[in-house]
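Complex shown without one protein chain; remaining protein chains in place.
On to chain A.
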Amino acid sequence: MRRSSTRKTQPTSTTSSASSKAVVKELERVDQLFYSYANKSSGVIDPEGIESLCSDVGVDYTNVRILMLAWKMKAEKQGYFTLDEWRKGLKALKVDNVSKLKKALPDLEKEVRTPENFTDFYSFAFQYCLTEEKQKNIDIESCCELLNLVLRTKFCAQVDSFIEYLNYQCDYKVINMDQWMGFLRFCNEISFPDFTNYDEDLAWPLILDNFVEWIREKQAKT
């Protein structure tokens, strides 16, 4: 009995030690991977590092998946990954080398595009573009690029139309978070392009009221 118990415990201890060792190994590999891309002097992965990471992984650094990765990492500064962020992200993805990372990306995308996550990701995308301290808005051009990146696959017509409008109007030179989020809600809730359920007396951001008006005018002309 005792032997079996000890025997029982022994394998357990070996497993746990094995697993903990495995964990440590994993962490080490993650860190090592980090340092392989990180800038030697600053200790963080900078844009150059990200670029080489991207080429290793086989995606363009402008690819939305990198943004999703940044989201997963809850990265704060665009173009940079800190060690903490890196660890967080890779741990959540359960990867510790480049090929695993590459394989994980499609699943990541699926995960991001779930309703529960997408709003968060969408808001993150905006936040991520606020590069200056105290910056609250992004300029129209960058906004259009971002919309293309994160939203076009899902809401192609709305995005194309809205981008056209943004470039046409002169009232706003920048877009703020409220307007940004408003647009997502708009895409989700409002039937396009008939807008039958759009009510401008509700709290839709003014820019969307104007957008709808503009489209309606265009539709009336054609």
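What we mean here is this: a residue touches a chain if its C-beta (ideal position, glycine included) is under 8 Å from a C-beta of that chain, and two chains touch if they have at least 3 such contacts; residues count from 1.
The rule is short, and it goes like this: contacts and distances are computed from a predicted model.
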Complex member absent from the view - protein name from UniProt, among "GATC amidotransferase", "Elongator complex protein 5", "Cullin family profile domain-containing protein" or "Protein YIPF": "Cullin family profile domain-containing protein"
Candidate in contact with the missing chain, chosen from A:Q78, A:Q127, A:S161 or A:N176: A:N176
Chain not shown, touching residues in chain A: 136-137, 176, 178-179, 182, 185, 201-203, 205-206, 209
